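Here's the structure, in structure tokens; my notes come after.
One chain of protein is taken out of this complex; the other chains stay put.
== chain A ==
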Amino acid sequence: MMSKNKYAVNGRGYYGRFGGAYIPELLRANVDELRENYLKIINSEQFQKDYKRLLDNYVGRPTPLTKVENLSKRYGTNIYLKREDLTHTGAHKINNTIGQILIAKYMGKTRIIAETGAGQHGVATATVCALFGLECIVYMGALDIERQAPNVARMKMLGAKVVPAISGNQTLKDATNEAIRDWIANPNSFYLIGSVVGPHPYPDMVTRLQSIISEEIREQLTKETGNPNPDYVIACVGGGSNAAGAFYHYLDEEDVKLVAVEASGLGVGSGETAATITIGDVGFIHGSKTMLMQDEDGQITEPYSISAGLDYPGVGPLHAHLAETGRAQFLSVTDREALDAAMVLARSEGIIPALESAHALAALEQMTFDKDDVVVVNLSGRGDKDMETYMKNI
């Protein structure tokens, strides 16, 4: 495997000046236990065997890399979609929950805590808890519970307990606060985080578990074009896990251009946005030093996007570092642009993307390509969960 020196996390969990573990002493022992174990477990032969077997036979990996001819014609280049939408439960989130549930199992944990916004990570967590027979508690903002009823039903059917987070604005950030508070009160539980956010070692652990995406892209592109490297990798960024996974094996391949797409909601200047890198500044959220949306007094503000999976006021520290160093280009896409891009993909290729992934697709409109370029868009999830929004808006 290539060295990841330049963009790798250091021993204390920093990517450049971002990351770390800014947590109260109340969480220190919990986080230390995980930090001391995660690499040992992930690098063990047994984990690699179990993880691979589950990814192949349960998740449905490798996911295809589909060359989309009509879209390629439209943009005058060669566009490939990495089909995370075809995984079990319908999004990349399951790569991470499968890995973390194995880590939890090896650590002897029997009670799993998770947060969820749209419910995708909650469903992926409830799924693996059902598979392993573990107790599952999912915190979800009271507002999101109302907005995402089908996913709440799925979690319940899978046997999870869905607990409404009633603090703050009752959305993802508050659900995350509640999950962390539960972990403080129950240090023997395992906190199964849903993205590359939170205190070290979470961003690194989740990045490693999602890195299967770029590992497969390399193999698939080699077969397809003879070259493992594309010219562009494009992915949407909420917390940043699907982007981290799609970028990971290309971080030190500087000729591969990495493009991260944030949700700008009603527009970056509208006050109704989730474009953290574009409008945020340096701060601390959920144990990590990173870019975040806050007011002048350092109070964290509520993000907005039509896509529930992208409205997080922070971003993983790896992405803050990639933005600061210029290694990745950050673009932003409005609600309207994402809806239009979803429609284009549905009509031209017969694929209905998740609203989150539609943001990555919409970035194609803002870019110009050569006809020989190879462009990979990470299609992080499918659109079933978003049908109500699509029906209302298209």
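Throughout what follows, contacts are C-beta pairs under 8 Å (C-beta built on N, C-alpha and C of every residue); 3 or more make two chains touch, one makes a residue touch a chain; residues count from 1.
In this section, contacts and distances are computed from a predicted model.
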Among "ABC transporter ATP-binding protein", "Tryptophan synthase alpha chain", "DMSO reductase, iron-sulfur subunit" or "Fe-S cluster scaffold complex subunit SufB", find the name that the UniProt record gives to the complex chain excluded from display. "Tryptophan synthase alpha chain"
Residue in contact with the excluded chain [from A:26, A:39 or A:387]: A:26
Out of A:181, A:218 or A:257, which residue would touch the omitted chain in the full complex? A:181
Given A:294, A:334 or A:357, the one touching the chain that is not displayed: A:294
Spell out, residue by residue, where the missing chain touches chain A. 12, 20-30, 167-168, 173, 177, 180-181, 184-187, 282-287, 294, 296-301
